[in-house]
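Note that one protein chain is taken out, while the other chains of the complex remain in position.
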Amino acid sequence: MLIINMPDETSHSTDANSNSTEPAKSWEQRNPEIEREITIDEYQPTGTLTLTLLYFAIVVLMWIFMYFVEFAGNAPSIID
Amino acid sequence: MTENHSNSDSDSRNSSKRLVKILVIVGIGIPVLVELMTLFNLINVQIFDDEEVQEQPEPVAEVRQVTEGDTLFRDYRFPVTIELLRINVSAQEWRFELGLSVPDSVDREPLEIELDSMQLNSGKILAAGRNRSWNIQEGHTPPRIQAEWELPNGDIPGTLYISSFQQMQNDTASRVQQEVPLGNIPVRYNRE
Amino acid sequence: MTFLHQYPKAAKVAKANFIVAFIALAIGGLFGFIQALHRTDVFRGFFNSGEYYTLLTGHGVLLALIFTTFFIAGLFVWGVTRSLDREPENMTFTWSWFWLMTIGLIMTAVTILGGLVPDSSIRAAVLYTFYPPLQAHPAFYIGLALVIVASWMAGADWFWSYNKWRKNHPDERIPILTFMALFTMMMWYVCTIGVAVEVVGLLIPWSLGWVTEIEPLLPRTLFWYFGHAVVYFWLLPAYYVWYAILPKLSGGRLFSDAMTRIVFVIFLLLSTPVGYHHQYADPGISVGFKFYAMATTMLLLLPSLMTLFTVVASMEHGARQRGGKGYLKWIGKLPWDSPAFVGCALAGIMFAAGGFSGMINASMNINLLIHNTIWVPGHFHLTVGTAVALTFMAISYWLIPQLTGRKLKFKTLALIQPYAWFLGMTLMSNAMHRAGLAGVPRRTAEPQYSGFEFEPIFGTMAEMDWQIAIGGTILTISLILFLWVITASWMGGEKSDRPVDDYIPEPLSGAEHTPKILDNMKLWFALAIILVLLAYSFPLWEMISDGIFEPGALPRPS
């Protein structure tokens, strides 16, 4: 059981007598900016995957460029 | 923001939306542009322009800088040679040392040398201060003139203003000033 | 009810730490601005080039050591108190570490600033790496030692709270805010052993004149034993914010509790045995040790890449809950109008960029291309100078209201601030990286030489100088905005019982799915020690086997 800021939450809850560890309403339901609540089962981080792969591609290409063009082409180098 | 429950009218909402738009364009757009330009230039220069030899622009003709061994007042009867030019760094001090030598023929005619002032690389001007003038007369001639300045730590002299009062070719005495742009001054650590 | 009202004693400690941190930030930032103008030759009228190194020392020590340490102490006081639901156990003890740390800071700062006083014999222009035989005033080293000892006491304070909490909650998982703080502190204990031995065992006796000679390589090695782990000591609290608070600011929940704990465990294990990667260009250290350090450094990419995934996934969760769709379109649904969110998110983007230059730094031979060039400050201004500092600034917009009970003022300025920082830092660091590739050195007042000229790959030196100076100026403006917003809110913000929504939702995948072994602190601490011994015992033995002070060099005043 992980309790983060539970006292704060219960004190804020409308039902002051509630002793339950879960707030009566989830945070998402109380937040006007949130359109819908997404649970772990329905959440697919496809966007994150896209970004991560994009980042990896950029890093690998830049690495090859830096290593074989900028560095290896920058003679004289320490050869021994 | 989540904590903002104000019933702000649509005007202020719109203006704040516009602000965010501007911030995103300036604050994120320009950085992305800068990085893309860098990437483009790097690849362009390294991979596509390989054979092009970059023509170095001719360095602008600089004022010849004076270093140890050079001669001042070259066209006058008494040229002065810089024998020593260095900065000595010690525990708490940053000391500029200058040594000058004058030709032996000074024995016969009086010569006056005065260090007027000095401009440091930081822009500061140091006035000559005490004992910066030498009256070299017949008989008691020090062959060598030595002067020292304590400088602000880390500062290096850029230009020296030095004047000499001497007999000219036509037997009149006259004061001539020379501006001496100093070149590389060796800086050495000195352990006492 | 906000943090201030629930835990008034802890709030006071956290606030005191933040005040010191922000003063250090203001002075250190000012020095940085002067340096940016000086070394680019845009304006050199403030100080001369010898005094530049005093400013540089002040910039490094005040920002990298003082701002970070005090801010982290304040942040952890907040997090540990809140997640364990306990005030500190003994306020006398808590205040004593705070004041000890402050006294140490003042001693160190006075010796540094002494360098700006004409004819002062109190000097410490030794930069924040203080390599001997350059010698600072003894009070510089003693002050640093006090800061470190006091930070140990702060860590002990949090472990004390945790142990008391554990007695009442024998079967619960360590709350994640406390878990991250304790693992960061364990890492800190492991790595500060090196610098403590260096400062207390070697430098203090030497600066007091009890021994005259010192072997320069040994203290340098001990410094880097500490010197790279210290960057994780700065970074992990930023991760702390990204894992614990940023998901909520994005409108979502932390993606995975287990990932978070694994990442912190790996950092504890691998942060310290990587120090030789700062010494690839050093004589006196075998290539084999350098290679070992490279391998461990590269392995450290793993937890950072895991963080990238977990944190971005948490943000995406928020964006989708706010109605985001598509592969990348959801990014637009994130709260780009919230200063705290924007600061953390931009800091994260910068960290991804800094990660790349870090990989170059970490790789044994390509490192020589940029070793000790201005590329390196270009790199760490992305990581510590933005990923860490901007995160700290951004989260202050969210924390300070909870600690003072006052609402944030000047929200528009607060919103402009992180964007301005991002813009300024991109300009500055981009030019620093490019200049570094041309060979321009770091740590120098005047990177112009009479015998030769640097040849940039493209562009000109003058153009890069201007880019650095303009970037530095924008950063300074951003810093002033930050300090102004915080000061104004702190002194005159509207009082409110609940100035911000400070609720932190539980993770999507909670601690119940996290293997219990991750909470076994003794096990991980012991493993961390073993890895350090593997990396360091043999080379250190090699260095000291001919005598701790041999071959000895004489001190030189700074």
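Read from first to last, the chains carry the letters A, B and C; within each, the first residue is number 1.
Note that a residue touches a chain if its C-beta (ideal position, glycine included) is under 8 Å from a C-beta of that chain, and two chains touch if they have at least 3 such contacts.
One rule holds for everything that comes next: contacts and distances are computed from a predicted model.
Going by its UniProt record, the hidden chain of the complex is named "Cytochrome c oxidase subunit 2" among "Ion-translocating oxidoreductase complex subunit A", "Phenylglyoxylate dehydrogenase", "Nitric oxide reductase NorE protein" or "Cytochrome c oxidase subunit 2".
Considering the complete complex, the chain that is not shown touches A, B, C. Within the full complex, the residue among B:Phe73, B:Trp94 or B:Trp149 touching the omitted chain is B:Trp94. Which of C:Glu215, C:Glu506 or C:Asp519 touches the hidden chain is settled by the complete complex: it is C:Glu215.
From the options C:Ala10, C:Ala181, C:Val195 or C:Leu369, the residue with contact to the chain not on display is C:Leu369. If you put the missing chain back, the residues of chain B touching it would be 87, 89, 94, 153-154, 156, 184, 186-189. Interface residues of chain C with the unshown chain, by the touch rule above, are 49-50, 53, 56, 125, 127, 131, 133-134, 215-217, 220, 279-287, 290, 294-295, 298-299, 301-302, 305, 359, 363-369, 371-373, 438-439, 441-447, 449-455, 542, 546, 550-554, 556, 558. On the side of chain A, touch with the chain left out of the figure occurs at residues 56, 59-60, 63-64, 67, 71-72, 74-80.
Note that in this section only the chains that are shown with their structure count from here on.
Chain centres here are Cα averages; for chain A and chain C they lie 21 Å apart. Averaging Cα coordinates per chain places chain A and chain B 52 Å apart.
In chain B, the residues touching two or more other chains are 2, 42, 46.
Annotation for chain A: residues touching 2 or more other chains are 31, 33, 70. Chain C contributes residues 44-45, 48-53, 118-119, 121, 251, 335-338, 346, 353, 411-412, 415-416, 418-420, 422-423, 426-427, 430, 434, 445, 450, 455, 457-459, 499-501, 556-557 to its touches with chain B in the complex. Partner chain B is touched in their complex by these residues of chain A: 31-33, 65, 69-70, 73. Chain contact summary for the complex, chain C toward chain A: residues 1-2, 6, 82-83, 85, 172-173, 175-177, 248, 251-252, 255, 257, 305, 308-309, 312-313, 316-317, 319-324, 326-328, 330-331, 335, 352, 355-356, 359-360, 363, 365-366, 368-369, 437, 457, 498, 502-512.
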